[in-house]
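For reference, the structure discussed in these notes is given below.
All protein chains but one are shown in place.
Now for chain A:
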Amino acid sequence: MLKINNLHAGVEGNEILNGINLEVNAGEVHAIMGPNGSGKSTLAAVIAGKEEFEVTEGTVVLDGEDLEDSAPEERAHKGIFLSFQYPVEIPGVTVTNFMKTAINESRKAKGLEDMPANQMLKLIREKSELLGINRKFLSRSLNEGFSGGEKKRNEIFQMAMLEPKLAILDETDSGLDIDALRIVANGVNKLRSKDNAVIVITHYQRLLEYIVPDYVHVLHEGKIVKSGSKELAFELEEKGYDWIKNEAVV
């Protein structure tokens, strides 16, 4: 589904990603771990098409299509979803109106009519129940005054609404207490299928107890320095990142 080949990217001449190679197939869950500043969030943003980052070398290919010239919204229409580490507050736009706009813009891009209002409401109700989201919450301004946990839950709600092919969860576990973590993870698991894939970016192995990965990759200085099965996550939790760093140097 997703093929990243020798990806180099950075900001204003500072290279952050140093030749990433990654292949994600439908039905798989990949975890990307690594110390602070290793380039995890940059990788997520580059896949989602953030213009601030310049790709200097390599390719990101989704279903055989090079995404180089695709704007973030086009990538979204092709099925990429990024759950933000820090979701942005948008005062004045309610969660419901935001979702309506997002869904209908995606449908428009696919040449479809707007989703009928009753169908939209049904979908919103269904998905908000999945994530235990209170109705009142839906008429509030997007992320404005939300707690850290509410913001993350809202991200997964958006994911549930948009049903992406490839979901990238950027530190979705940060700021969540254990109950919220369980709800969010549960939501993600319910959305998993043989046709979609998930990339989980995280510092800690904690989230991976709930969203069990097929593969774990360790990112260090903009490169994947180690890949393995889910056991690698436990090993990292135990030993920290230093042994990987040392290994990388050797």
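Details
Convention: a residue touches a chain if its C-beta (ideal position, glycine included) is under 8 Å from a C-beta of that chain, and two chains touch if they have at least 3 such contacts; residues count from 1.
In the analysis below, contacts and distances are computed from a predicted model.
One subunit of the complex is not drawn; among "Polyamine ABC transporter permease", "Cbb3-type cytochrome c oxidase subunit I", "Fe-S cluster assembly protein SufD" or "Succinate dehydrogenase subunit D", its UniProt record names it "Fe-S cluster assembly protein SufD".
Listed residues A:A26, A:V93 or A:V212: the one in touch with the omitted chain is A:V93. Contact with the undisplayed chain is limited, among A:I4, A:L43, A:L162 or A:V198, to A:L162.
The residue touching the chain not shown here, chosen from A:A76, A:A160 or A:V216, is A:A76.
For chain A, the list of residues touching the undisplayed chain reads 48-52, 71-73, 75-77, 81-82, 84, 87-88, 90-93, 97-98, 100-106, 109, 114, 141, 158, 162.
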